Structures are given as C-alpha cells and as structure tokens.
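Only one protein chain is missing from this complex, and each of the others stays in its spot.
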Amino acid sequence: MASYNTVKITRQEEIAPGFYFLSFKSPFLVHQAQPGQFVYFRCSNTYDPLLPRPFSIAMVNEEKNEAAVLYQVVGRGTALLAQKKELDYLNVLGPLGRGFTLPPLGQPFQPKCCPKGLEQLKNFPQFFLRIAVVAGGVGIAPLFFLLQRLKDLPDLIIEILIGARSTKQLLLKPEIKNLSPQINLHLATDDGSCGYHGPVTEMLSTLLGADKIDLVYACGPKAMLKTVAKLLAEYNLPGEVSLEKQMGCGVGACLSCVCKTKGDKENSFRYSRVCKEGPVFPAQEIIWED
Amino acid sequence: MASYNTVKITRQEEIAPGFYFLSFKSPFLVHQAQPGQFVYFRCSNTYDPLLPRPFSIAMVNEEKNEAAVLYQVVGRGTALLAQKKELDYLNVLGPLGRGFTLPPLGQPFQPKCCPKGLEQLKNFPQFFLRIAVVAGGVGIAPLFFLLQRLKDLPDLIIEILIGARSTKQLLLKPEIKNLSPQINLHLATDDGSCGYHGPVTEMLSTLLGADKIDLVYACGPKAMLKTVAKLLAEYNLPGEVSLEKQMGCGVGACLSCVCKTKGDKENSFRYSRVCKEGPVFPAQEIIWED
Amino acid sequence: MVAVDLTVEIAGLKLKNPVITVSGTFGFGQEYAPYVDLSRLGAITVKGLTLLPRPGNPPPRLVETPAGILNAIGLQNPGVEYFAASILPYLSQFKIPVIVNMAGETVEEYAALAAKLSELNNIAALEVNISCPNVKKGGLQFGSDPTAAAEVTRAVKNNTCLPVIVKLSPNVTRIEIIAQAVAQAGADALSLINTVLGMAIDLKERRPILGNIFGGLSGPAIKPVAIRAVWQVFEEVSLPIIGMGGIFTAQDALEFIMAGAKAIAVGTANFINPRATIDILEGIENYLRENKIEKLSDLVGVAHYKT
Partner (left out) sequence: MVAVDLTVEIAGLKLKNPVITVSGTFGFGQEYAPYVDLSRLGAITVKGLTLLPRPGNPPPRLVETPAGILNAIGLQNPGVEYFAASILPYLSQFKIPVIVNMAGETVEEYAALAAKLSELNNIAALEVNISCPNVKKGGLQFGSDPTAAAEVTRAVKNNTCLPVIVKLSPNVTRIEIIAQAVAQAGADALSLINTVLGMAIDLKERRPILGNIFGGLSGPAIKPVAIRAVWQVFEEVSLPIIGMGGIFTAQDALEFIMAGAKAIAVGTANFINPRATIDILEGIENYLRENKIEKLSDLVGVAHYKT
C-alpha cells in the first residue's frame, strides 16, 4: 500500500530571500514522478496547521536518488517547513496529480486533451517543435523539472520565459543555463531590475506574434495564467497550465480543490479536481471567471 | 510591564529515561523566584497544543544567572519541550504562584498559615528545627530549589525522603548529596531496587512515629500528598504541600485551577486557586475528597 | 495474542469492526484504495448522493481553520444512476458493507432516492443526510426541525427495507429532541455529527472566503462538540449511534465509544493520514488487548455509568 514516506532532507537552502530549495532522498519519486506532479508535505506534527501542503516537484536527481521542491514562505506551513534542517525527516505523500503532457518523440505534438492539437500545429516547422515555457515567480518549480525532461527530447527549440518582481526573485537562473544549450532564457522583471521591464506575458505575446512558438507550458500566478490562456486562444495554439487551489485530501476524494472547466453538451461547465485531473490542465479547458 | 520573557536554553539533558533537566538564562528569575513558585512555558508556537505548561522552578544558579526546571515527558507539550535544544529560545512567564514558607531564622518556626504552629512545636529541640522534605517522582523539582534555600539556614536538621518507582526514577540524587552535609538522604522505591522497598510515606511515618520531625514539606502525586497530610494531622504537625491542577491563565484570573480548601463560618469550603493561593498550601488547608 | 471481539451490530447490520469512513471525505473509496486495504474497514460510507447529478458549489470550497477545516462542497455528485452503474460494482469487490449517504431538496426527493437505492444490490444501509450546511435547499433545513426531520425519516423508511441511519446536525438547540423525533419516525440508527456551521473572511479581499459564504467545520476542533452530542443523545434515545467529528486517533475513537457510540467514523483525518482508519482500528484493538477487555461492546457508553 502507498502511504506517507518518511524521507531524509539532504539540502535545505534559502536560495533567495524567502525562497527555499529543499531536496530529499526518495528513490520512489525519482522513478515515479512526472513533471507537473506534486507532493503533499506534512509541515507540522500537531493539529495546527492541520492540512498537509502541496508543492510541485521541482527536480529529480537520479544519481543521488533525490527529489526536490522549491518553495516560498508565505504562511505558517511554509514557515514551519523552512525550520527543518538537513538530516531532519519529512513526511511526504506523492507523486500526486496529473503532470504535463510531454510532446511525443519524433512526431507532431498532440496533447491528448486538446482535440484540435494536430490541426493547430499545421504551421510548425518540419523538424523542430518550438516550445515556450513560461514561469511567474515560484511557478518555475514544476517547469524546471519539465525542462529536465524536455532537454533530453530531440527536435525541440525551447524558449524559457521567467518573470519575477525583481532580480532577486528570478530563481534557478544558473541551474537553467546549465541544463542545456538548447534552451533560450528570457527574463522579465516588474521593476526592470533585470531583463525585460514588464510582465512576462508581454514577452510571450511578442514571441507568439512573431510566430515563433507552437506550444506553451506555463505556471505562475492566476492572472498570468489567464493572460497566457487568452494569448493562446488568440493565436489558436495549444498549451498547458499548472493551477493552484486550496486542497483537502490531495488525492481526489473530497472535491475541495475544483476549478471550473469546459463542460459537454449537457452542462455548460464542470468542476474538475486540481489534485486529480490537474494540477496541469490544457489552457483552453479552464473557465477563468472564478 | 511584566510579560513572557524570551530566554536562551543553556542545558537540556535527559537525566533519566523520560526526565529532562532544562536550564536557561534568567537573571530575573534568579533574583525573584521563591522555592515552590512555578514558571509557565509556551511549548508550541501554534494553536496546538494551545496552553502554556506549568513547571516548578527546580534550581537557580546565581553565578551563572540561570534557572532550571526538571520535567517528565508525559504528553504533547512536554514532548515538544524535549525537542528544544541548547541555544534555542523559550518563552517563559514567571515566577508565578505562592511558594513554600521558609522557617524564619533564629526563632521557633511558625508557618503563617498554621495558627497552632507554635504550640505544636513545643516539643522541638532547643536549637534545631527538624524538617522532612518528602518527594515523590518528579515532585523533587520544587523541593530541590527549597533545599538550596534551606541549606543556608542555621539550626536546621533536614531529612530528605525521595520515593520513586525504581532506581532510575530517583532524580537528582548526586546533586542533593552535594548540596550540604546537613541533609540526610532517605530513598524508597516501589520495586525495592534501591533503598526502602515501599512507599516513601511509610518512611515518613516511621520518622514521625519516632518523634524526629517538626515540619514537613512535600511534593508528589496526589495520593502521596494525601497520605502526608493524613500523617501530619495524626501527629498534629505543620507542613506544606505543592499541588498540581490543570491551568488556564496561570495568573489567577480564570478560576480554572481550583482545589477545595477549608472554609469559614459561613461556608464549609472554598475553592482556592492553585496558581495564585498555591501551588503550595498548608497541608491541613486542603480538602482532599475531589 | 488474545483475540478481542471488535464486532458491532447497528440496526441489524453486522460490522466486523467499528471503523467506518464518514461521507464526503473518502469519495467513493477508489481514491483511497491505493492507501488503504478497504476490505479491512468495518464499513464505508460514500459521498452524499442525490437523485440527479449536482455540480456542487463554486470554489473556493475549503479553508483551513485552527485544528479544523471549513468545507462547502455543496454535494457535488454524479447522481444515483451513475453511482449504480459505475461505482457500486467497483465497491462490491471489497466485500464490506456500503452505506449510502443520501440527500434531497424535498421530502419527495428523499423518498424517490430511497426507493431507487433500495432496488440495488450490495447496499447495506442508507444514511439520511438532513444536516448538510452547504446547500441552499434541503439539508440543514430538515435537520433543524423535529417535525421536518421526522417527515424525511418516515418518507425514507416507507420506501426502503434497508436499515435507515439518520445523520444529525449539531447546529441545533437540542440535538436530543431531533434524535427523539427521528427515532419515533422509525430511524434504525443515528450518525452524529455532521459539520458545525462556520465561516471565514478573506482579509485581502474583504469578503467571505468560501464561494458559498458559509461552510461546515470538521476536524479536531469540533471533537468536543461531537462527543457532547453523542453523550446527550445516548442519554435520551436508545438507538445505536455512529460517532464522528474530529476522530484522528484510536484515543479519540475510544472517547466516542465511552460516550455512547457503537461505531465510529473517520473523516478529515484521512486528509492528513490516508491510513488513519487502519491506524485507528489497530489502536482500538491494542487498547482492548492491553486493558484485557474482551468485547468492544463492553466499552460502549461506560462513561455514563461512572458519574
């Protein structure tokens, strides 16, 4: 039976003010986890805070048998997590949820969930699928793991666009540069302290306008994802976004974490579970109003 | 204004299985605390467990400006406390409550609270007041601090009687021996693994029967204190006992921690606050039924 | 190891042990099957069903509170037909009693749903939810008035041969009055308690956090309220009680049993520990063994006889 695993922390480092990189031994995750999936951490041993906290898997290291998360301290759970030290133990459930759909090797990409995928991709260049990976703030976490996987796939051109408030919040820059020469890094900051001065979605808009992208993966604040989805709709391109919602069970049993998604002929919409059908959804499936 | 003080832990040691000695810097306590008084510790920074936990002050060290408590891990609060390490910080309120009445120097002892004190003491030897200090288990904590003070007083003969389940639970033995040659140590264990085989109160009974004691101080399980009080009544001797009750505020405001004590002409009893009128009470004041 | 007798009989229903799942936190079992050997449970109670599918309330549907959670799911469920066709066959494989939690907006709907469910095989009992705080119509409305509660109970009883468990709300002045009313109307057992009505404000947005404004409080925070309800009903009504509300450990479960519950159900705890049900089951077994109590039933309500 699956259950919480007690794992040993191998690294806990504040890589930027308020942002921590935490890695831990977990052969299981290394072998099972898919980019976009998440883990559920118990941050406390008492009844307060009560619920586990979800974090995207940010990295796996096969040699060291380690997995890692990247998290921002925003409340009590993450503050407690930040107090843990190397060699401390942690209770981890996962991998949970449905991750990103990787483009199938050597053939035109067709996200399962995007019925029009093939058609939409008619313009893509003979050999290279051009991918934009768009991260806002700590949204880089699942995307870094995604990049780890994408970099090994042939025939891809990868543009990674990272937006943050300021230079300091641009996370994992060196690690991304080291990943692969195949990856082009574009930075944006709200305060202009590094790279493009403005929202990262404006950079995406420019790339899309120049017809340089066939497929988009994104993770970040809701407003950013909403804009990404709008742009994709405008350019009629496929893409996937990773959502966040307050969770209860984390495994699909309680229906707490739902978001509104497109319905069928009978229903104008349905509620999908971020922990089970998500956290990654085709951008066009989401109904963004709520 | 008084308030919680943040103090630094200078020693946290498991001196016997499940029993910890914890000392911390606190010039304030060193100067203000009286034996029998207690401190209120916040064991958690979250809402669970919610309430602070009370512990008797077990020792003060004037040279090092340290105070200490001796505690047993019995539940969640004490388990959390035991996880704290040297150099960690702790929130402490105190000293709280009313401690033991020390015998006044150079004159016959007359506990304030025992109107018949003088008369009862008519048989005591010219120069020496003979004191029994009776501890059950972790009840030694406030009594050790009491011994620290008693040892400096002239004209006393001190018998200390310690009872525990087994050898391992006989706490602070070496420290007590080091305190003063004036102190005679008597040990008792339930399993006979050390000293007298039986309850510590039987040793007390023997001493009282031999007319060797003028005054008793006691702290330990309720059943033991009840027996002590019965013996004192039987021999018509004064004594003080330190009680424990679940506390709320710890400062006398909420009336949670009451015990039944003797009343006046109008009322057969009254409820006294262990945190304010106690934790130390004249043995004969307590109505033990509840 | 000495064998201890954990069996429980509730309204003619024999359970091999007292550990049940509450409705709504365990889905239809599937999601927890990777974590729990469902066949070890005393019974499973499924998510609240209605006659027709319901989309549920708009999110946010959950917010964490001190030692508890507020939920406002709003009975999202696929409806009884889908349940019969796709879920019940799956659950049958585990060979444990399946208790179906049912809700409706009108007395007629409860009646119709009871009739439909009674045609199906492999249902062990109906749990009539007249205590859901998260739906506009029905729910708590029935559960907070003795007459309405009795009416729903009678309607269900008249349309089924299955044992009928009525699930009561703590959001009433005197829960024992409601309990008496449904007992007189023919209920075979009682589930105590559903969630406590609560809410939370989003300070940034300056409005209620939950899409439904109100939500139901569950988890350790409400344990004292649940134990009190079990105690009060045990004193006044002789129906068997399934106790629930903040049960996280075997100790919690034993408190409920001593207060008068014959069986107990585990809800929010599953979110924190998916194996909670099994841990509790094993903990109860150990407690009996260590205290040399042969039959769990000897503990039911003992706390009443010692005061």
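Order as written gives the chain letters A, B and C; numbering starts at 1 within each chain.
In this text, contacts are C-beta pairs under 8 Å (C-beta built on N, C-alpha and C of every residue); 3 or more make two chains touch, one makes a residue touch a chain.
This one's a predicted model, so the numbers in the text were calculated from it and none came from an experiment.
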{"item": "Per the touch definition above, residue among C:Val36, C:Cys132, C:Val152 or C:Leu217 touching the missing chain", "value": "C:Leu217"}
{"item": "Touch criterion as defined above, residue of C:Val196, C:Ala263, C:Ala276 or C:Leu296 at the omitted chain", "value": "C:Val196"}
{"item": "Residue of C:Glu31, C:Glu105 or C:Glu255 in touch with the missing chain, whole complex considered", "value": "C:Glu255"}
{"item": "Residue numbers in subunit B that touch the chain omitted from display", "value": "1-4, 42, 47-52, 93, 245-260, 267, 269-271, 276, 290"}
{"item": "Hidden partner interface residues of subunit C, rising order", "value": "65-68, 70, 144-145, 171-174, 196-201, 203, 205-208, 213-215, 217, 219-225, 227-228, 231, 246, 251, 254-255, 258-259, 299, 302-303, 306-307"}
{"item": "Positions on subunit A where the hidden chain makes contact", "value": "47-48"}
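Everything that follows uses one rule, which is that only the chains that are shown with their structure count from here on.
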{"item": "Rounded Å distance, subunit A centre to subunit B centre (Cα mean)", "value": "58"}
{"item": "Between subunit B and subunit C, centroid-to-centroid distance (C-alpha), Å", "value": "48"}
{"item": "Junction residues of subunit A - those touching two or more other chains", "value": "47-49"}
{"item": "Numbers and ranges of subunit C residues touching at least 2 other chains", "value": "66-67, 220"}
